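Here the complex is missing one protein chain, while the rest keep their positions.
Entry: chain A
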Amino acid sequence: MTVSVQAEDFDVAAEIAALSAGRNEVGAVATFLGLVRDVSGGSNVAAMTLEHYPGMTEKSLEEIVEQASARWSLYGVRVIHRFGRLEPGDRIVFVGVAGAHRGEAFAACEFIMDYLKTRAPFWKLEETPEGARWVDARDSDDSAAARWEQGGR
């Protein structure tokens, strides 16, 4: 299983271990873990609810993993993204990449996160003292994804 979109929390240590279990050719595992923060845009955030597009979300993540696998020589990839109501400190997203060396593992991990941010259909609704508000997409996320299209590595 490469991609999971789920409400449940996950075990980071178990996911990292699984990426290299029984595979002695793996020399590097790079990971990214995204967490809910308690502030956003100057407001306190009590919780956030992640909405997604069942079906398309899984497909888009699988496609991003395929693109990363075509670009770098990877031994394993794991992407987990949660949906539903999450509170500050909760885990939102995990990306783990196993490769022979750190170069491709770091790069592929960053590539997957940059593409996930701009292409995977998730939307955040934050609960703040001023009320609930939908998070606006950031231009900086678009530029982070765009640099990979200009041959960035």
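Definition applied: contacts are C-beta pairs under 8 Å (C-beta built on N, C-alpha and C of every residue); 3 or more make two chains touch, one makes a residue touch a chain; residues count from 1.
As a working rule, contacts and distances are computed from a predicted model.
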| item | value |
| --- | --- |
| Protein that the absent chain corresponds to, by UniProt name, given "1,2-phenylacetyl-CoA epoxidase subunit B", "Phenylacetate-CoA oxygenase", "Molybdopterin synthase sulfur carrier subunit" or "Septum site-determining protein MinD" | "Molybdopterin synthase sulfur carrier subunit" |
| Hidden partner chain, touching residue among A:Val3, A:Val77, A:Ile92 or A:Ala105 | A:Ile92 |
| Residues of chain A (touch criterion as defined above) contacting the omitted chain | 34, 50-53, 55-56, 59-60, 81, 92-93, 113, 116-125, 134-137, 141 |
